[in-house]
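Input: one structure, supplied below.
All protein chains but one are shown at their positions in the complex.
By written order: A, B and C. Residues from 1 in each chain.
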């Protein structure tokens, strides 16, 4: 099952979405759309619900109210068995990295392709290519715990982009990167976006979207407080 | 054993320190000093050796060449059994958080005091006080995995300062924090520093030290490339 | 599929401690079950032929006529419980008694008249050798004309009975409890393995792995652990046979009578595989996205 390019649906559409955790509302009545091929930013203070919004998009959480549709698929009506196939169209840069600590850098990045059943030759070629793009080709055999914070973050970015997904969700992708490296990563995202991939970046690093001309969604305490173009 | 205030030794002194990992030099011939009560920044691109420098200070790594002295204690001559007692004088904000995931926020912060053998009453009072300082009093009963990235980072900061150590080492303490929250944390560090605590912050967020008038040590590929006052 | 094997082997090596522990636990469980079965098997084999040794003696009236003896033998042979009937004239009985007394046979040296009565020896069919049936049969036999007395070993019967009941009870308790134990070990081993890799599995799911992709390495691992356990227990059984039994039978010939059912034990590795996979499947349970 792949994502059919079915007409004029927006890539991501939230309609009145509310998400409650045990004793707290993380998102309240959120409505917004992301068009195909768009590059968009989500910002807001710590604990405002950015990560929760991303989790809703990749089905790690379910909305308590409202509807979400991803590339025309209504999340409420989705069969559980379809979830892995839908997720294969999404590349995720997790805020907490989620690296496999018992596998080296190469295998961590390769996992995204192995899960999709790619062949050994293709895996080798593409993994090394993306590692080169984030300047980590020389660390391919190292285990994650022996990497610096910024290096680990770049491995996560590699893994998110290696399978050339339709959508990329990046959660604070430059939190551990110096301004120069961060700029390099942003350039990579822009290149991928230019090829038609939808990119959504959650961050509080204002430098990333300052003067980019992209749309920015601002959250505060779970409310969508502003949607503007910088 | 506590840190005696023994005369005019600098708090931290590196003399020609080199640190090699398996197949790579992380720090090369580093010499610098940090005076008692100083607040100093270490910066540099991803993988330049900032975290390694901090690890050398808290004895998690040993230098391959050169000598390091902390409050007059030569690390080379230190007995292994003294290490825990020396570490109790250092509060560390780890870049990778190192939270105990099977303990709630309160217990995570309290651990720093329990290790020092503090009484239950003192623990309660001080833990809640520091949690309030980082605006997390309401999350005391929550487990780390249920916190947002920025909230987790603030728990780590609480744990580092709760025992009122002589030295605070903070590794990228604002990587997951929005500018406003980051400013609040920096204000807390400054207050603690004003009371005489030595504070060393490794970061690539230039905002943190811009116009602060503090000393900044710049690393690049393991070399100390500049030491300047902003 | 090949990648599942790679993952399974990697994890087996990485978690060698817990795996070694599980393999040995399963192995010893299977070993003890096997030894129990082995013992039961042997006791069963040994007691199966015991009833053949059981016989009853019917002492006949003094100076009984040939016709009356034949009539009695005829009646006995018609009985369904009877396996064989043998008439023992008193001369033969005396000869046998002399043989039995061996060294003390000079007891009979001065004897000029045979004081023994004629007798009929009756052997019963296996199924009929039980306390109740024998008692009933003895009652019936006493009614046959010419039979003076019926003699048989009460003690033999009760011992046989005890042996069977005791064997069954102990065997059942042992096998039931150990069987439950092994399933529990497999289950909890995989549960632990699974629980330890909870985070890894979560990441796999988020990367878009199907349930089969996640499950297969665990099933392979369970199978490998179970099979290893089975093989080790098989080696244990062989060691037991060669080191203990063969050694002992050199000095104690009784042990030579012990039967060793090879073919039965060769199934052990497969039992291990089955238990391992089942345990793993139960432990993984339903995966949820």
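By our rule, a residue touches a chain if its C-beta (ideal position, glycine included) is under 8 Å from a C-beta of that chain, and two chains touch if they have at least 3 such contacts.
Predicted model, so just to flag it, every value in this text is computed and none were measured.
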{"item": "Omitted chain's touching partners, listed by label", "value": "B, C"}
{"item": "Touch criterion as defined above, residue of B:114, B:138 or B:187 at the omitted chain", "value": "B:114"}
{"item": "Sole contact to the chain not displayed, among C:68, C:196 or C:211", "value": "C:196"}
{"item": "Residue among C:70, C:151 or C:202 touching the omitted chain", "value": "C:151"}
{"item": "Positions on chain C contacted by the hidden chain, ascending", "value": "17-18, 20-21, 24-25, 28, 32, 97, 103-104, 106-113, 115-116, 151, 162, 165-166, 169-170, 173, 181, 184-185, 188-189, 191-192, 195-196, 243-244, 247-248, 251-252, 254"}
{"item": "Chain B residues that touch the omitted chain in the full complex", "value": "58-60, 80-81, 83-88, 90, 92, 94, 98, 100, 102, 111-112, 114-116, 159"}
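By definition in this document, only the chains that are shown with their structure count from here on.
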{"item": "Chains in simultaneous contact with chain B and chain C", "value": "A"}
{"item": "Closest chain to the centre of mass proxy, which here is the mean CA position", "value": "A"}
{"item": "Approximate Å spacing (C-alpha centroids) for the pair chain B, chain C", "value": "70"}
{"item": "Averaged-CA centre spacing for the pair chain B and chain A, given as whole angstrom", "value": "31"}
{"item": "Interchain centroid distance [CA atoms averaged], chain A/chain C, Å", "value": "64"}
